[in-house]
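Just one protein chain is left out here, and the rest sit where they should.
So that you can tell them apart, the chains are marked A and B in the order they are listed, and the count of residues begins at 1 in each.
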Amino acid sequence: MRRTRLGLVTGGTFKTGLGVRLDADCTTEDLRVGEMVVIEGASNRYFGMITDMQLQATDPRLLASPPEAGSTLLAQALTGTVNYATVEVKPMLMLELKADLDEQRGPGPVRTIPMHFAALRKASAMDFDTVFGKEGGTNFAVGTPVPMDIPIRLRLDRFVERSNGIFGQSGTGKSFLARVLLCGVIRTRAAANLIFDMHSEYAFDKQTEDGHFVRGLRDLFGPQILVYSLDEGAAARRNVDVTLAVGLNQIEAEDIMLLADELDLTSTTAATAGLLGDQYGKEWLRQLLAMSADDVAEFCQSSGAHPEATRALQRKLRGVQRRAYLKEEAPFSLIDEMVAALGRGRSIILEFGRFDNPLDYMLVANIVTRRIRRLYQQKMERFEETKAETDRPPQLVITLEEAHKFLNPAVASQTIFGTIAREMRKYNVTLMVIDQRPSGIDPEVMSQLGTRVTGLLTEERDIDAVFTGVGGRSFLRGALASLDTRQQVLLMGHAVPMPVVVQTRTYDEEFYRAVGSSGSWTEDREINATDIWGKKQ
Amino acid sequence: MRIGEIVESTSTHFVAESLDLGRPPELGRLVKVHLAEDRDLCAVVCHGETGSLDPGRRAVRRSTEEVYDDQVYREHPQLEHVLRTQFTSLAVGVIDKEVVHQGLPSQPPPLHYSVHGCDEEETTRFTQDLYYFRLLLGVPVRIPVELVLAGHLRWVYRGRGHDEEWLQVAAREVAKLLKQDYERLATVLYAIERDT
Partner (left out) sequence: MPLKLDLLGQRITEMVQASAAEDRGRWVERARQLLDSVGPEQLRAKLEERVVRLPWLVGIPDGGVNGAFEVQECPSSFSVVAADGSYIAPDRHSPFRFYVLNTGYAVLTYGRQPSAVLDSSAQLYFQEQDLYLDPLVRSAPVEGARLSAKMCLAEMRALLEAAERVEGRPLVALRDGSLITWGLQTEDPAFVQERFLTEFLTYLERFDALGIPLVSYISYPGARDVVNSLRVWLCTQGDMDCARCPSADVEQFCRALREIRDRELFGFLQDGERSDVFGSKSAILNRYGLHRIHFFYMNVGGEVVRLEAPQWVTGDSQTLRLVQALIYDQARRSAIHPPYPPALQEAHEEAFISGSDRRLVQLLVERSLAERGFVYSGSAKSGSKRRRGV
């Protein structure tokens, strides 16, 4: 006999949450920690999350001598009377119920609690619509509540407004989730995207661990996606639009600081780059690479740099210089064109080909992003002067993997990514960071991440980190711990009215049909330049 | 069918002398007293005893090697006249014009009125509502109410044609009332379980 009512409120406080005694015929196994539920108060409807469950007994003696096996009458009589279950529910949103539908507003923050015996019930499709909004505009379904078939929608406009994080141990499906979200952003045109695709996963079809193929963004969205590559060789094999070259002239001292770990430089050595920069300005790197031993000595004399450090730096950077994508000089126009395309609503995926190691990834991402942000800053300043809509730069989301390398406390203050994170949406540029070690990210940066989507985390440090700056973390921990290892995430923050556990949408044929056009774009191998940069969508 | 006559009457219970020596109604059985035309007092039998009619006399051993058990009564025919069986019943409600009101009667039943057994239909009607369990469990008399209640539940279960559903609902009602005292509850429910 299934009823929608689960139990009645029997206690609790505003601060810690409400205690609900489950009805006799409602079993704890029908519910899940992290599940969204609804409490019907007399004047308000409360949308909340189950944060804990307990088993109770009115008489502790029962626990010492539970019913004998075979005593079905006793066992069934005891359930719900002597032994009963309670759940803790933390209300997250409150809807004031108005008799006059015209006056009815949407749900808002919780300011009160219901009285005793208010009924708890499961959330219905209508409740989810009320909380998360209906389909349409930038509301994009990212999954369903765990046992149900009701879509939970993310407000992508709010999602892209601030930097975000996708977290979870390896194997929890972060890259699939990233694909889903990116598809959503692209489909709803919430923002333009720049994706630093370290392992060349996002653009084209890729074979998964299980052996089947998943579609790439280029296949789904065709000319809306531009694919760049660092690796010329790979570019020829794949359907890459542009091969990106990076010049030594584009490398700045701050990049060296960022790469200190990767290059295995001491801080002194890394700092030497700064001294070189002071001395030689933009030419510092070429100068350094061309220096003879004497030049080094001379330089050290005048700048106070350490000779050995300088020589070490020179050695290391000579190694870097040999990379195929690094030219003596590269025009910034390549990057500027990227910005132009982004300005027209395109999304860009930068593949790294064979250069899929952290060093190259970080170096190039830093350089590109620095340039792009500078351009955006200029555009924004101009827009503020003219106030003409056409001058407003479109929202840009930069997708960054292995985020902790860029945003750890040691370097966060120095990299452009740290700056972007801290600036929030000042220049319409935000980050979408993907990482499995949130504890590696600078807490200040973490607290700036508006929306966090996290899969299962087991390290205490990581769990603490992911909740930095989130209110009510104590009850959300229970929800986090209850996640399945695959395809279940806890969604919280700016883009959702209340935290919610979601079974993410499967990235499959059905999804492809839902977001993209039915046709595959891989057939059109020849895409000419005008097509990319000439037309406006 | 008359089974006894009231010889003591109080607000909470009455004592009746059984018409059959040595065979009072079963423990836990539902009985009734016709108070008026269509007004019956319902009660649950909670105690039975057989003893001397005259309180000054006590039963003494009468059996011998050859004469024992029911033979004793043949051997001493006066016993049937000097012994009597009494049973105590706890008042649990009134059926007034076919409407059941569970609770203590407003007045104790009159002395010397007859006690009758309740038939299947009356039992089913009265036991639809289980509020009266509270009366049985709250009575301050020196009898083990748990076992009386167990007997009562068994008896009603049979009287309602082995009504499993009713038994489960009744068991839960008892659990609710005895939730603070698991041992008493277990006494009641194990007693029923062993028998059905």
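One rule holds in what follows: a residue touches a chain if its C-beta (ideal position, glycine included) is under 8 Å from a C-beta of that chain, and two chains touch if they have at least 3 such contacts.
Predicted model only: the values in this text are computed from it and were never measured.
Across the entire complex, contacts from the unshown chain go to B. Here the missing chain is touched by one residue of B:R23, B:H76, B:H101 or B:R194, and it is B:H76.
From the options B:R57, B:H112 or B:H162, the residue with contact to the unseen chain in the full assembly is B:R57. Even with one chain removed from view, chain B keeps its contact list with that chain: residues 54, 57, 60-62, 73-82.
We adopt the following convention: only the chains that are shown with their structure count from here on.
Mean C-alpha positions place chain A and chain B at a centre distance of 73 Å.
Within the complex, the chain B residues that touch chain A are 167-168, 171-172, 174-176, 178-183, 185-186, 189-190, 192-193, 196. Chain A meets chain B in the complex at residues 24, 57-59, 61-62, 65, 67, 71-74, 76-78, 80-82.
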